[in-house]
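Just one protein chain is left out here, and the rest sit where they should.
Chain IDs A and B follow the sequence of writing; residue 1 opens each chain.
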Amino acid sequence: MIRFENVHKSFGPKKVLNGLSLSIQRGEIFFMLGRSGTGKSVSLKHLVGLLTPDSGKIWIDDTEISQFSENQFVPIRKKCGLVFQLPALVDSRSLYENLVLGIRHLDAVQKLARISATLKAVGLESLEKDLFERFPPSLSYGEQKRLALARTLLPDPEILLYDEPTTGLDPTTSLQIHDLIKKISKDFGKTSIVVSHDMRNALKIADRLAVLDAGRVVDLGTPEEIRRSPVAMTMAFMEDLQ
Amino acid sequence: MIHRLEALREHLRFFWMLFIRLPELFTERREFMRQFADVGVRSLSTTVTAGIFTGAIMALQFHLQLKDFGAESVLGGLNTSGTIREVGPILIAFMLAGKVGAFTSAELGTMKVTDQIQAVRCLGLDPISFFVVPRFWAVALNSILLLVFGLVISVLGGMIAVWMVADINPDQYLLMVERFATSESIFLAVSKSVIFGLLMGHICCANGYWTEGGTQGVGLAVKKTAVQSMVAIVLADFFISWIVEIIVRSGDFL
Partner (left out) sequence: MLPSLRAIRVVQSPGRLRHGPSLFEVDCEWKGPSLNVIMGESGSGKSTLLKTLGGVWEPLSGQVLFEGESLWSESGHRQNKSLLSRIGFCFQNNALFNSMTCFENLCFPRSQRRPLESETARRKIATHWLDKVGLSGSESLFPFELSGGMQKRLAIARTLILEPDYIFFDDPTAGLDPITSRQIALLLLELLENRPALTFVVTNDEDRARSWAPSVFELRGGHLNEKRHLP
């Protein structure tokens, strides 16, 4: 279980998290929606130690991580995999080298077996034969996003964090990615936290959603509750779905 | 002023961290070999060109001066000594800083702003070991080797230049090289090559790794690398020459 307790974070004069408090249950698919700049991506980055809060506490299971050092985050990062908004693949290394970044401790046979299964799970089996020859720039944007997801899945983290997984993708691919998120979460028993703008797909696959505004949670609930919600920001997000 | 001292302290810390991680090259040996070959191949033509023409320019200049004194016979030695001690290392280092240094800064900077460095951190790897250490040593070692190679080439450049322009016998030229290019000159040349190589490696990697702020940031990092490399090289050149001078004068040197 993950818990944010009154977390504050500023970047210079700009306050991005203003008393963020929320908790996420094990095994659920949890969406965080909100306008740009409301702190959604920033909160995800706190979970893997890329950022440290100015104040407040953050728990992952029973471990409080808000003041952790870089070394202390090593086991946390094994538990929590972050899929970045930009694919963030290493352009200068082959697809294979990119995929094995998180599983270098395994032997070659184990690596290939896991890669095969994971590529199948994300719908990239066609790339399996070219893993050593091809490099990230030769893939389409959609393929790069899927490969980045595969790379994050390979070390088998319990918790998956998705930072705007479908921004910039067409509606068909967006739906496929959302279905993939759901499948991975349910089939492999992962906890998934998704930061997004996409209310339509969020309502389809989320167990619960939170709507953020000005650095804090303004609405929280199941898809049914959100659909009926009178909160202004939520209704603004729902407008396109009427 | 305090700001500059802070910056210097950060640089020293970063340099020390890269230096003590030399053993990690073994873990990332494939990447290091790749970087080393890449940098070397990219810089060879620049080094050869810089070397030949530095030697040639200096030879012609010396020739013009020595002619009035009827002392062309010592040209080979004087030119070589002057080139490998001073002008050669600086000019060749400048060209390498521009070519290799700027490229490495831009590459690391781009990786920073496209989250590649963050992504690697999240996968449990140390981005410094993974990205920076191989590049630092590739640039530093290549620079040292190329500088020495460039200086050797400069002897050739000088020889050809005065042979073509002033009809000086290559044998005569080379004979004088032996006489004037003392062990002290060679020591100076090699130590400058080592120091310049380490400086260039550090500066381009530090600025690339510290890039912030999108494509603007990458441009700024490259600019900083170019400027800082040149200033550092010139300052280092002065101090090394001065220190070696003191050592020689105190007679501790053969």
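A few comments on the model shown:
Assume a residue touches a chain if its C-beta (ideal position, glycine included) is under 8 Å from a C-beta of that chain, and two chains touch if they have at least 3 such contacts.
These numbers were taken from a predicted model, which means no experiment stands behind them.
Touch with the chain omitted from the figure is made, among A:F31, A:Y162 or A:F237, by A:F237. The chain not shown here is touched by just one of B:S45, B:Q61, B:N169 or B:Q216, and that residue is B:Q216. Contact with the chain that does not appear here is found for just one residue of A:L131, A:L153 or A:M199, A:M199. Residue positions on chain A in contact with the hidden chain: 34-37, 140-142, 167-173, 197, 199, 236-237, 239-240, in rising order.
Convention: only the chains that are shown with their structure count from here on.
Residues 48, 50, 74, 77-78, 81-82, 84-86, 88-93, 101-102, 104, 148, 151-152, 155 of chain A are the ones that touch chain B when the two sit in their complex.
Interface of chain B with chain A (complex): residues 31, 107, 111, 114-116, 118-125.
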